[in-house]
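We show some of the complex, not the whole, and keep each chain where it was.
Chains: A, B, C and D, in written order; residue numbering restarts at 1 for each.
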Amino acid sequence: MNSSQCTDKLDTFTLGPLEAGPACCDPQPAIQVRNLSLLYDGKAALDKVTLDIYQGCITALIGPSGCGKTSFLSAINRLTDLIPGCNVTGKILVHDQDIHHPDTHAQTLRRQVGMVFQKPTPFPLSIRRNLSLPLNEHGITQKTEVASITEHVLRDVGLWDEVHDRLDASALSLSGGQQQRLCIARALALKPQILLMDEPCSALDPLASGIVEDLICRLRGRYTIVIVTHNLAQARRIANYAAFFWVSGRAGQLIEFGRCQHIFESPSHELTAAYINGVRG
Amino acid sequence: QAQTKAATQRLVLTGSSTIAPLVGEIARRFESLYPGVRIDVQTGGSARGIHDVRKGIAAIGMVSRALKADEADLHAFVIAQDGVSIIVHADNPVRTLSREQIAGIYTGRITRWNVVGGADARITVVNKAEGRSTLELFLDYLQLKNSEIKPHIIIGDNAQGIKTVLGNPHAIGYVSIGAVEFEAQRGAPIRLLSLDGVEASVENVRQDIFPLSRSLNLVTSNEPHGWVQQFIEFARSSQVHDLVRAQYFVPVNTD
Amino acid sequence: MRETMPIHTWQVLRDRIVQFLIYASVLLISAVFIWILADLVRGGFAHLSWEFLTESPRDAGRAGGIASILVSTLLILLVAVLTAVPIAWTTAILLAEFVAVDSAFGKAVRFSLHVLAGVPSIVFGLFGNAFFSVYLGLGFSILSGGLTLACMLLPILASTAEAGLRTVPNAYRMSASALGLTRTAALVHLILPAAAPVLAAGLLLGIGRALAETAALLFTSGYVDRMPDSLLDSGRALALHIFDLSMNVPGGDMPAYASALVLVSLLLCINILAMKFAHGLQRRKIMT
Amino acid sequence: MILSERNTLFRLILIDKLLIGILRAGAMLAALVMLLILFFLVDESWPVLSKLSIVRFIDDASWHPLEGAYNLMPMLSGTVLTSVGALLLTIPLSLASALFIVFYAPIHLATLYKRLIELLSGIPSVVFGFWGLTTLVPLINQWNPPGASLLAAILVLTMMILPTVTLTAYTALAAVPEELLRNAAALGLSRWGMIKGVALPAAKTGIAAGIILAAARALGETMAVLMVAGNVVQYPETLFDPVRTLAANIALETAYAMGDHRAVLFVSGLLLMLLVMVLSGMAGLLEKQRHA
């Protein structure tokens, strides 16, 4: 993908046209996870997870607390590198490229794989600077270009109308939901192909949560989205695929993966069924 | 560049705290006569002055006693004479003490003032810290070793001795006569006791009849030249006699 | 329900006694400290005047003021802070951001800072005298005094800065990394600004310590009470001036009181500033 | 596929490498200072350490360096006695202060009192020493001369370390999780029951670390003690006897000392540093235990 192409796309990359993404007729794996195990200080948190994440789809990760969902996401964009004592084995291919290959740089990988956290974490800077800081760091320093990207991503997350007259206000002055949308915008500004979201709605009030959920739905198709959620209804509403994790023994394992309907309506594993029906967890 | 500037135009003097105030005044006058010369006066005791001069840390050392046999490598220049005497608080009725009484008090054989004709109170013995030449002079006079002395308070400089005695009516100490007269002149309630029947005064020191007197020296490691020589000559000249007298020392006559 | 479960009177009594003891202690402490402060103000205020602040000392400090002393103090402080801050802060950043807690290098540096923090100031004075004054030949000078103080400030500045950096929420580092920012960029644009209030508070704390220091300067910056011309001149620090006036100058109590009052007021200002910074940080923490 | 469209990667990595280099240099320098201090202390005390046996520092008649008597023990005992005395006074008073701030005082009074203590923690030791010299020593002198004594030193030291202990105890107590206290209250515990049963045990390592820190400070304190302790080298028999501490000894004699005398003073500096290092090592251990 080169820059001119991106800017082309940006013009259509606003609230309206995005509404419907391309259909996923023939799913192509965007991320291939093979035998992924993850240890914190020698204690296993994930045990031999093998999974394909399909391009352009929303994949929901569900499961009880502590089953390793966050750890799984962190392994994909190598945020685990930052955690001392964290040891990852197994293979992860992002767009057919091994992320642990010595030629793969964490910084470029992370540019390609955006991430949104549970707690909205805008930087304690102005709204504008929140978006321009990562752009500048990635070599996009031209003022007009930065400004145009800023406007586009803010429109995309539906924040433009709410904040365009106070772009220089502190990002901390936004409400929780606005902050979370700003964080999504910030991730989008780098034009990633993949978006990892770790319970993006759970720290928000119901109203804001609904807005963010709508936003995620609108991103489907253009981005490959992996979303962790505790809200099963939400997973059901927005995801194409679902992966169910469970702690068996000490470490988290992938119990079942499949299309959302299957998982929710006819789970093949009894644990999944129990979890979905609220009997356990 | 600062280094060379400092080396050519700055004189460092260290040593006896007895001499330091006097030399400080002399230096001030010298500086006003020769702008561009800076003279730093640090106190530290006579031994310190000798040490620093030998090590080259100071250009001139201040030594408030005669040089000893093993210090013959240095050049000494007397700038004044001083005596050391016993001091008590002005409220203390005791006027005179014999050599034995003093030795008795300082070795802890006499612990109350009424034994020597004073009030019924415990004596607070003030001694000087190790390394001060005043201490050496005093010990020499009493024929004692420092380890035999049983002090209650140990002080550093002359002024601290005066201050301690001022604050404690039952204290006894010994300091430079010059320093005491200087303070007494300012109204400090303090009294010098006579030694061996000789009244402790500047006048008696001048006449060389006071038993505990000493010469105040400036010492250098080499034959002085340049600013060092000029300063030493200035400090010995009659130009500063008023300063010497103001500090209650006895000027030397070089003329 | 009170019948079935009586409040035990001894329990109430015990609580009362403890409360009484605590209030009594607090009263005692406050009384003593207010006594000290009142003594300082009473003793020093009469002697305090504009001239006192703008004139140099005369007559061993009995007359005149403390202008040259203040200048020397300031210069010593400046040398100390300018030397210590870069070293301490880079160390703190390295320890807080770049070295794993259990790495050998980090452990070694941390250990040496820990030891340094425990060294009594008089020992710094001995070292400063042996190293800066004699070995490096700086003599009794503002420079050797300042450098000695810098060594003393090092652990204080480094540990407060490290603690400050650690209070910055990890979420910033994670988000920055997730956006592909370099650690340098995250440090410069996010972490240092967020930690700035604590860094400033730590700096002020260090300055306060340096300002109050006496023992380390005794054999390094010297006693000369004249206006210094260069950093190689000897200069007497304010705290040392108080010491000298009170110990060595008969009749020096009045200016000593006044100098102490000046010193305490300076420290008070610094403390208030430091608290303001720390407080600002607290507010920010609540906001985020 | 994973490629940046502009080649910023090289620059980014270079910047990080450069930064780490600079930081490492700084840290190295900081660590070096410690070694330098140790080296110079040992170097300066070497003339006597190599010549005299250690026993001389324990066994000599007394401290008369000019007469070749180098017994450091009276001063060591003076150092320890003043510090221990000050700690014995400080600990109950500081604990009371900290409890007052955290649990007893209404919020405004608590902040006011905490400000007072913070203010006091900033008062330089010379000022305490000066006050002790002009007020405390004459008072004790009227009661039992000479005034400058172990007692005066203990009292002045107490005032100096009290703010330190109070503030660390306060921090430790304030860090006791709210939930613990809420739990204790929900169990119907009275205020003192809550403090004694829950808050103090939960805060004990923090408080202990603060006490050790204060002890280290007391051991090394120089000027204030020098001003009020009388500085006679002896084993005190009563609280009213003067004592000399190691630190005061260094301050008093270094300016006048040369040769072996100076070297012995460096030895006492080493001894002091060793003493304090042991203490701060203990504090470090406690700290580690707390975080574990």
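Points worth noting:
In the analysis below, contacts are C-beta pairs under 8 Å (C-beta built on N, C-alpha and C of every residue); 3 or more make two chains touch, one makes a residue touch a chain.
Since the model is a prediction, treat every value here as computed from it, not as a measurement.
Each chain type appears once in the displayed model; counted over the entire complex in the file, the copy numbers are A x2, B x1, C x1, D x1.
Going forward, only the chains that are shown with their structure count from here on.
Averaging the CA coordinates per chain and comparing them to the mean over all protein CA atoms picks out C as nearest. Subunit C has its Cα centroid 47 Å from the Cα centroid of subunit A. Centroids built from CA atoms put subunit B at 83 Å from subunit A. A straight line joining the Cα centres of subunit C and subunit D is 14 Å long.
Counting partners per residue, subunit D has 12-13, 255 as the residues that reach two or more other chains. Residue positions of subunit B with contacts to 2 or more other chains are 43, 156.
For subunit D in complex with subunit B, the touching residues are 61-62, 64-67, 69, 137-138, 141, 145-148, 230-233, 242, 244, 252-253, 255-259, 261.
Partner subunit B is touched in their complex by these residues of subunit C: 60, 133-134, 139-140, 222-224, 229-234, 247-251. Put simply, subunit C touches subunit D in their complex at residues 11-12, 14-15, 18-19, 21-23, 25-26, 28-30, 32-33, 36, 39-40, 43, 86-91, 93-95, 98, 105, 108-109, 112-127, 129-131, 135, 151, 154, 158, 182-185, 187, 208, 211-215, 218-219, 239-240, 242-243, 246-247, 253, 256-257, 260, 263-264, 267-268, 270-271, 275.
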